[in-house]
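All protein chains but one are shown at their positions in the complex.
Going in written order, the chains are labelled A and B, and every chain counts its residues from 1.
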Amino acid sequence: MTAWFTDNGLLLGLALLDGLAYAALVFMVAVGLNLVFGVLRIVNVAHGSLFAIGAYTAASIGLFLAAHGLPPVASYGALLLAAVLVGAVLGPPIERLVLRRVYGHEDALQLLVTFALFMILEDVQKLVWGVQPVANDAPMKYLGTVDVPFGEDVIPFTAYQLFVLPGLAVLTLAGLAWFLRRTLTGRVIVAVTTDKEAAMAMGIDATRVTLLTFTFGAALAAFGGALASPTTSLVPGVGAQTIVLSFAVVATAGLGQIEGAAVSALLIGLGRSVAVYFAPEFEVVVPYIIMVAVLLVRPQGLFGVPETRRV
Amino acid sequence: MNRPLEAGLAVLGAAALVLVAWAAPWLKFVLTLALAKGIAVLGILLLLRAGQVSFGHAMFLATGAYTVAFLAPEMPEALLLLPLGALFGTALGLVVGLFVARYRDIFFGMLNLALSMVLYSLLEKLYALTKGTDGIRVAGLTFAGAQPAREIQEWIMFALALGLALGFGLLVRAYLGSPMGQALAGIKTRETRLEFMGVPARRVLLFAYVLSACMGGTAGALVAMTSRHVTPQLAYWTSSGELVFIAILGGAGSALGPFLGAVAFELVRVYAAAQVADAWQMILGGVLLAVILFAPGGVWGILAARFKARA
């Protein structure tokens, strides 16, 4: 064990740091998917496309700003702007024009409607940004690297991935928890999640709540994408990969569980990056193995509540 | 829908396909693939009857296809490879089914998706075995020991696909009308009652699942022998989404639906890809949305309504 650690300790340290940053990104996407599911009762297959479009938009805005001589710090504004833009431009029409028509329909139909949206958005993305890789790592370069002490060694790691990503994920989690528990709008959303009919009977405008929630969830996905954009170069297919991963996080946590999604994002993020360093051929499989293992023991997910039907 | 009309349409449709394949030889390839996919979609249709949608059924198709690709160099006999593809699909269906039959609705869909992604990433990453994303070329085949000319081989594949499509269509039709098939539909509306009738609902679903996996394996073997090239993309979750898409496009009301849907889908794809190479997915997505929102019965539903209005 000690011998193994001497040989592989640094690699493990790097895997953990990577995993943390990765978990932060995955959490941002998964929590949006989960929030939308909680209120709309729809698993949005196109959620991953919103992530991808958010990423592309952020990179484009960042590159545009840099080309016009703005300092790299401005590209942080680009990250936020991209999220707001994508949420505001794509969220409302998708909810109003498409999803609203299938509320309460069969799950199969709802999944397929969002699958159709996914197909459309994937091509929109290809038409706008092409198939060549797009990259803007200015925000990450701007903050430089930090030497993380690890035993007797140090691991140089980007400050962006070490502080910004996990920091923003924790902020999002805390902010969301505060919003849902302490603000009126938040309480209303929770009420609709718990019992839509009762909430409507109490005079809550469920139509507005679903619109707001979906738009917010879309913005969260886009924000996740925007934050991811400096760490990687963007190619078609990002959306398809992201959605299955956030599915895995959400299912592992239990549908509709916000804090739970943070725990399972961490579990899956770390598991995946450990695989990346030690068994790369299993990188993609690990999240699903974690998910299947959890569901075998707890079919409703780690934090999910089993549903019982009244007879 | 009444029996003679459905039978008449099936015979008419088969005749039309033969005629088209004869008149436009380059379409024979497209139609063979369409028929093969239709067989896989027939399996999706079974699960839809139970109100369940599998977003991972391409894993069985890929299993059948890779079975052929792996075994063809050692054992090129198509008439043996075909049942072997079906057999491996069935076996995987039994293993996966034992797990997923415990779940319903979104969890059912997501677990299927996750497990198919496990297969996908194994096919992609185990390069030594599968040649990764390059895929495997299927070696030359023999048919009952003979190696006919290419043109003849194409006709044989077409005939095999058509014959199997008709055979599985009849099988599914009889199954859906049987007590087991009707109980399957009961899972969708009142699973509790099944249990209180002494019927293990899980086993009813498992049977349908394994049958659908068998059809997926058969379809995969046909696809591999027709296209002569298999890639991990066959198992990707978007391929599964396509199968569900075809099921809805054709309509879940009849065993003819999957084949109507598959032919329509493949033709739209061929033309859309030729006309607007970058946007064919968008067009398909648009068609899917339109079908769900405006013609929920699919192509079959439209046809059936026509005939009903006339009768």
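FYI, a residue touches a chain if its C-beta (ideal position, glycine included) is under 8 Å from a C-beta of that chain, and two chains touch if they have at least 3 such contacts.
As a working rule, contacts and distances are computed from a predicted model.
The listed options are "von Willebrand factor type A domain protein", "Response regulator NasT", "Bifunctional protein PyrR" or "ABC transporter ATP-binding protein", and the UniProt record of the chain not shown names that protein "ABC transporter ATP-binding protein".
Interface note: of B:134, B:151, B:195 or B:278, the residue touching the hidden chain in the full complex is B:195.
Not every partner is drawn; the one left out touches chain B at residues 171, 174-175, 177-183, 185-186, 188-190, 192-200, 204, 207.
Criterion: only the chains that are shown with their structure count from here on.
In whole angstrom, the spacing between the mean C-alpha positions of chain A and chain B is 32. Contact residues on chain B toward chain A in their complex (touch as defined above): 48, 51-53, 55, 99, 102-103, 105-107, 109-111, 113-115, 117-118, 120-122, 124-126, 192, 236-238, 241, 244-245, 248, 278-282, 284-286, 288-289, 292-293, 296. For chain A in complex with chain B, the touching residues are 37, 43, 45, 98, 101-102, 106-109, 111-113, 115-120, 122-124, 126-127, 240, 244, 247-248, 251, 255, 280-285, 288-289, 291-292, 295-296, 299, 309, 311.
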